[in-house]
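Structure provided below as structure tokens; questions to follow.
All protein chains but one are shown at their positions in the complex.
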Amino acid sequence: MSLLEIKNLTKNFKGLVALDNVSIHVEEGEIVSIIGPNGAGKTTLFNLLTGVYPVTQGEIVFRGQRIENKSPQKIVQTGIARTFQNIRLFKEMRVIENVLVGDSNNINYSFIDLVFKTKRYRNAERESTQKAMDILESIGLAQYASYYAQNLPYGLQRRLEIARAIATGTSFLILDEPAAGMNPQETEDLMNFIKDLKGKGYTILLIEHDMNVVMNISDRIYVLDYGKLIATGLPHEIATHPKVIEAYLGQEGDEE
Amino acid sequence: MKKSNTIYVKLKEFYWKNEKHFISALIAILVSLYFLNLNQYFYRVLTMICLYSILALSLNIVLGYTGRLSLGHAAFYSIGAYVSAIMQVRYNIDFFIALILGVIIAGFFGFLLGLTTMRLSGSYLAITTIGFLEVIRMVLLSWESVTNGAFGIQNIPRPKFFGYELTTANGGIYLLALVALIASVYFSAALNDSKLGRNLRAIKNDDFATTMMGVNTNRYKVIAFTISGAMAGLAGTIFASMNRYIDPNTFNFDTSMLIVCICILGGMGSIKGQLLGALLLVSFPEILRSFALYRFVVYGLILLVMMRFRPQGLLGSLSTRPYKFPRGVKVKEEGIGGEPL
Partner (left out) sequence: MLLQQLVNGLSLGIVYALIAVGYSLVFGILRLVNMSHGAIYAFGAHIALMVVTLEWGLVPAIILSCILTAILNVLFDRIILAPLREKKSTNIASLISTVGFSYVVQNLLMIIFGSERKAFPKLFDYGVIEVFSLRINSTQIFILLTSLIILGILTLIIYRTSIGLAMRGTEQNTRAAQLVGINVKNVITITFALSGISAAIAAFMVAGYYNAVYPNMGAQIGLKAFSAAVLGGIGVLHGSVIGGLVVGVAEALAVTLLGGAYRDATAFVILFLVLIIRPNGIFGKKETVKV
């Protein structure tokens, strides 16, 4: 059984077909990329998957459970965490706090514990903070823990978003253009980091425009264009797929 | 980034290192005012500063942390006052028990308002809170059998602490208000550093992203209002005993506006800011008696000027203080600072 199975997903926005009968599957431990020209429906797919948009046609099965139309909170609890195309960090909170919020569902203490700073409270806060620091260390952000998220350079902000998603405790991450706006060095670091995650057992579904990243780290690729799946396969297959080339560059003989 | 003024930075670091001592000293000074046998008028003003600090701290939880504007907080103030007054006057209940009841019932109404408004935001939320204030006022006005309607509740007894009467004259009420304030500050600080506080602040930063991290934002919005209502109710119970008379018009929209002003002037999200704001805005009409007529215009101007030129208020800028890690957390790097790049 696949970790994630999206079956016949179709999404209409008042006449505009954003997704047309899209079916995708992701196996445990894979890195799967979704690529396609702008407006192809990739983020829409993510939004349907994470409960932002209602699903009217199609099924989403995660770990054997149907999750379409569950609330975003429930979906995170079943084990899917995401990052966003336009970074959505908690800007006026510290880096460590951003990560802690990701972990917040995993710590439990009562109001009374808070007021009287009981052992339960102190243990929970310590464990959570330690976990957060460990994540920050693994992603190379530990020395920025005290910084406010808004003061981080762009590339590090993207990394922080990933750290926050990891903190939710899931092993299935969906990343929306994680390499956007990064310079070659940052991109290199990111690729290594994602490969590391795979080594640790994470499954990753990502949207990406940077072909270097996509070709280098993906196990499989799906290509969307105008809401339709036009190709799927291994990286080298996709790189030479005529339909894919056509979608990105226009038909043979077209002048721009 | 601007160059930091090293003397300023050194002063700040000195303060951070010795914060516990500074706070103890401040508390000692404030407590000593009780022993100085000041004029009754001074005690009254000091008490009002304490009470408005508590009110501002309560609003801070909703406005400063979750970033939602409530214009109806005077309602919780009045609920606390009325419950406490009624319990004491009608049922001869001891002040401290009446206080607890006032806090609980005000908190309950906070819960109701929170529940009602949890899906609302911005203007809709603000207007609903205004409506809530109106509804409470109308209930207090018309439920004459319990609240005495427009006549209000008179002769609210002075609180007795182990037989000792607390009055404005002997400064006892001031001490009571000060203790309540210290408790509120402690509570706000504890809240700020906890998971609850972080989630509330995350809602203000990005409600949507908070939801997408699995946090039940509606639940936290309701919790914020509940706690906020309870805290404001606390101030109300003390006010009732100080003023010894309350009526439905004592706590009106102007009161709500003043609380909002204090919160914004001091700095949304900043505990110290709430205290400073209360100090400034409660003492200002007393000091400038002749301008008291214009004070409402000033409140409005404060909101306008603050939003335009200094939305973080006086003390609401993001603190450059390094993050306080819980004891026992192993950190590879030493001295992880909060200096911006």
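Residue numbering begins at 1 within each chain, and the chains themselves are lettered A and B in the order written.
Methods note: a contact is a pair of C-beta atoms (placed from the backbone, for glycine too) under 8 Å apart; a residue touches a chain by one contact, two chains touch by 3 or more.
Bear in mind that the values here come from a model prediction, so they are computed numbers and not experimental data.
From the options B:L120, B:A169 or B:A190, the residue with contact to the chain not on display is B:L120. Residue B:L304 is the one among B:L36, B:V146 or B:L304 that touches the chain not shown. Checked against the hidden chain, the listed residues A:V52, A:M211 or A:I245 yield one contact partner: A:V52.
Residue-wise, the contact with the chain that is not shown comes from B:F208, picked out of B:Y15, B:Y41, B:W143 or B:F208.
Although one chain is not shown, part of chain B still touches it, namely residues 67-69, 71, 119-120, 122-124, 126-128, 130-131, 134-135, 138, 208, 257, 260, 264, 293-294, 296-297, 299-304, 307-308, 311.
In this section, only the chains that are shown with their structure count from here on.
Remark: chain A and chain B have CA centroids separated by 40 Å (rounded to whole angstrom).
The touching residues of chain A, when paired with chain B in their complex, are 50, 52, 72-73, 76-77, 81-82, 84, 88-94, 96-97, 100-102, 104-105, 107, 109, 111, 114-115, 117, 121-122, 124-126, 128-130, 133, 137, 142-148, 151-153, 164-165, 168.
The residues of chain B lying in touch with chain A in their complex are 187, 190-191, 193-196, 198-199, 201-202, 205-206, 208-216, 318, 322-323, 325-333, 336-338, 340-341.
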